[in-house]
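Note that one protein chain of the assembly has been removed; the remaining protein chains are unaltered in position.
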Amino acid sequence: MPIKETDLAVELIGITKYFPGTIANHDVYLKIKKGEVVALLGENGAGKSTLMKILYGMYQPDSGSIKVNGKDVKIRSPQDAMALGIGMIHQHFTLVPVHTVVENVLLGAGAEDKGRASVSEAVKEIERMGKAYDLEVDPFAFVRQLAVGMQQRVEILKALYRGAQTLIMDEPTAVLTPQNTERLFSFIRDFREAGHSVIFITHKLNEVLDIADRIVVLRSGNVVGELLRSEASERELAQMMVGREVADLSSEVKAQEKDVHKKESILRVENIKVKGDRGHWAVDSLSMNIDGGEIFGIAGVSGNGQEELAEALCGLRAVSEGQIILRDNSLVGKSVHDLIHEGIGYIPADRHREGLVLDMSVEENLILKRFSSSEFASRGVLSEKNIQLYAQKIIEDYAIKTPSSVTKAKALSGGNQQKIVIARELGIASSLLVAVQPTRGLDLGAADYVHRALLNVRNEGQAVLLISTELSEVLTLSDRIGVMYRGRILKVFRREEADIEEIGLLMVGVTHDET
Amino acid sequence: MKHNRRLWLSLFPLYSVFLGLALSGIMMLFLGQNPLVVYKELVIFAFRDIYNIADIFAKATPLILTGLAFGFAFRSTLFNIGAQGQFYIGCLAAVSCSLFFQVLPLPILLLICCVASMLAGGLWGSFVGYAKARFNANEFLLSMMSTYVAVAIMNYLIRGPLIETKGEYPQTDVIVENAWIPQLIPHTRLHWGFILALLVAFFAYFILWKTTLGFKIRAVGMNRDGARYAGINEKKVFVTVFFISGAFAGLAGFMEVNGIQHMLVQGFNPFIGAEGIGIAILGNAHPLGIVLSALLFGALKVGGNLVVQTSPIPSSIIGIMEGFVMLSVIVSYFIRERIIVASEKKRLREEERREESQ
Partner (left out) sequence: MILVGLLARAIQMSTPLMVGALAEVFVERTGVMNIAIEGIFLMGAWAGFVGTYLSGSLIVGFLSAAVVGLFVGSFYGILTVYLKQHQIVTGTAINILAPGLALYLYRVFFGVPLLPLTVEPLPVFAIPVLSHIPIIGEALFRQNIMTYAAFIFVGIGYWILFKTRTGLILRSTGANPEAVDAAGINVEKIRFKAVLFSSAMNGLAGAFYSIGFLGLFTEDIIGGRGWIAFAICFLGNWNPLGAMIGALVFGLADATSIAIQTSGFRLIPNEFLIAIPYILTIIATISRKQFNVPAFLGIPYIKERR
């Protein structure tokens, strides 16, 4: 079916972009029709965000051109993009938390109203758009006080205020509950009905089939395939994303369960309360038990206390009330250092900030938590030989791809960096392993590796606590699933009993009694 | 090609020294002096005879220590701007001990003064470290202000309890010869303190890269959050680092009082702290680089002082040279990074072209 040039909202022609160390986009061709929702699918690092940032003028391509409404254009800055009717909803919100909604919308308002901030006009416009698209929000609220779903509305309003006709959305559902995701999708459908276009960046296969008219798959900077929704299947899309057959882990997990012999209770958490950064109770009378040989998964929208719970378990945050007992030992009040010795491993959400010291070598990162133990140091002096031998063994055992053990960690790929963290934490976790968002930012291959590692720990008889906002990950791996909302666990399911709809409702606090 | 390029890149600090000196040379033109002549004279003077050459090392001695003071703390991403004050406190401790314990034999007296200067400087510095640990106060401002307070204390003591018996000038008596650090080369000003300074530099290197304490210090410096997650107590590190850093600067006080001046005069060596910062930056906060940079600054001072005496160029030219060298070093770091990134991009493009032609 031939596409007339004027039917095209946007066209990207031969876009190529280099960054130090990688080729982010390679000769990419992309057409977006008016009144169309196109999904840009690919793993982390495939080049989707980069491509859209080029369209939005935040990056400049090294070669290639762009057409908007059939005309050749040069987009040198977001202001150019916005003037052409292209708006972007970023993955990490570009909002100023300490300012109000109006202030944030006005910031993106553009050079038309320099000088005086026409607050009252903006407020009226915000209210009008809010009603028209079901995106209502209090214009004078401070952004940092808004829930994540509401913050996203502000991001969208910012773009609409500037007259966006083509919206680029970068992983918009990463922080949303299933219900909020549905609301976002219905906005997208309304927007499309009005004749506008949406470019939807994601790595989630199931959503793509829900919302997209057409799906474009990127891999390592190249376009590897293009399908209409009617032609696509999850399996086929996954294969295109990765380039090979993708194993389905869930059947393996079920098969392994028979071999695991469960030990008695390893971790008992009783009514603990933990204070959050804003002085509120992030964890509010939470209780749970984890046995040896089981993976306990916590599902929930981020911001309901999961991070604070994990921090409390590894000693980074104080427990104000309640008790945590690990194999008959009370953990409350113990330091991070003590808890490492108690055998608690911790795979953090942000491996760059929390899990590794990027400027240190691979071997230094491997001993990061045990450098003062007698194995690696005597009387305060480090034993370089022992450290090197240990590191070489680990590198071999875990197949960590690195030129040497003294290479700086920042030179390794994301997957190999996570391997360092995993290798280290598995060595420490003789009782309990806490894993928070362990596959964030990893490609499918590396994520698979992490999942298998977690299963191994479980099979060896330790207890595993998995905290993740990726519901599919929690559902696949966990033996039992707890849904966390506002600092407490509302209900615990066994894997067989898990019902997605009920879990989704619990994630926003709707319990059975209320329905 | 790659190997040659790496060698070329690692010599960047040297280029910046030349650039800095060149800029200072331009300033000399304003006074109608030919910079080439001036620099020639500077080098000739500096290496004219044993006395001057030895003087280079003598001048470098306290600079090594104040450079280590800033550099050591910098490894933990802490900014100790108070080395000047810690130096003065160390001076006070050294001169006080020299005066009070003057009856003791030389080895014991020197040992006491040495240890006292380190403890005093260390304690003075650890106040800042403690404030940082306990109150998360801005150590940059605190250490800066602590210098002014140290100056006040020193001036008070020198004009009061410690004043010379004559009571004329704001300075102490000359200390007994028992308290003089022995000369390394006779008939020069170079004393054994230089060797001690080298040992301290090695000690700093050893701590940072070969001990568990140094591991903690560097981890906190490179990624504070990561260090916390690893169970490292950053508060203890702050206090320890500032103590050690202050001790280094305090030891510089012992060097100057017992090694060179043999007394304490108000307002002497007022830039030694700031110069230490410059030296640490030039030496990339590494003990070896710091030693080399200190020697460079020492040579600039010795040669520069003689040039100043024999030409219309004022002594402030030395400060100008130091400052311009520092700025050039900063610019050179940037240029070096740019070159590395650009060559990476080029390499990628060439690799891609090769793949396509296959």
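Order of writing sets the chain letters: A and B. Residues in each chain are counted from 1.
The rule we apply is simple: contacts are C-beta pairs under 8 Å (C-beta built on N, C-alpha and C of every residue); 3 or more make two chains touch, one makes a residue touch a chain.
Please read all numbers here as calculations on a predicted model, not as lab measurements.
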| item | value |
| --- | --- |
| Sole contact to the chain not displayed, among A:Val37, A:Met82 or A:Ala310 | A:Met82 |
| Touch criterion as defined above, residue of B:Tyr39, B:Phe79 or B:Phe194 at the omitted chain | B:Phe79 |
| Sole contact to the chain not displayed, among B:Trp8, B:Phe100 or B:Tyr148 | B:Tyr148 |
| Absent-chain interface as seen on chain B, which is shown | 27, 30-31, 79, 81, 131, 135, 137-138, 140-142, 144-146, 148-149, 151-153, 155-156, 159-160, 271, 274-275, 277-278, 281, 314, 316-320, 322-324, 326-327, 330-331, 333-334 |
| Positions on chain A contacted by the hidden chain, ascending | 19, 22, 57-59, 77-82, 88, 90, 92, 94-99, 103-104, 106-110, 113-117 |
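What we mean here is this: only the chains that are shown with their structure count from here on.
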| item | value |
| --- | --- |
| Chain B - residues contacting chain A, complex | 210-213, 215, 218-219, 222-223, 225-233, 341, 344-345, 348-349, 352 |
| Residue ranges of chain A touching chain B (in the complex, touch as defined) | 18, 20-23, 26, 314-316, 335-337, 339-340, 346, 348, 353-360, 364, 368-369, 371-372, 377, 380-382, 384 |
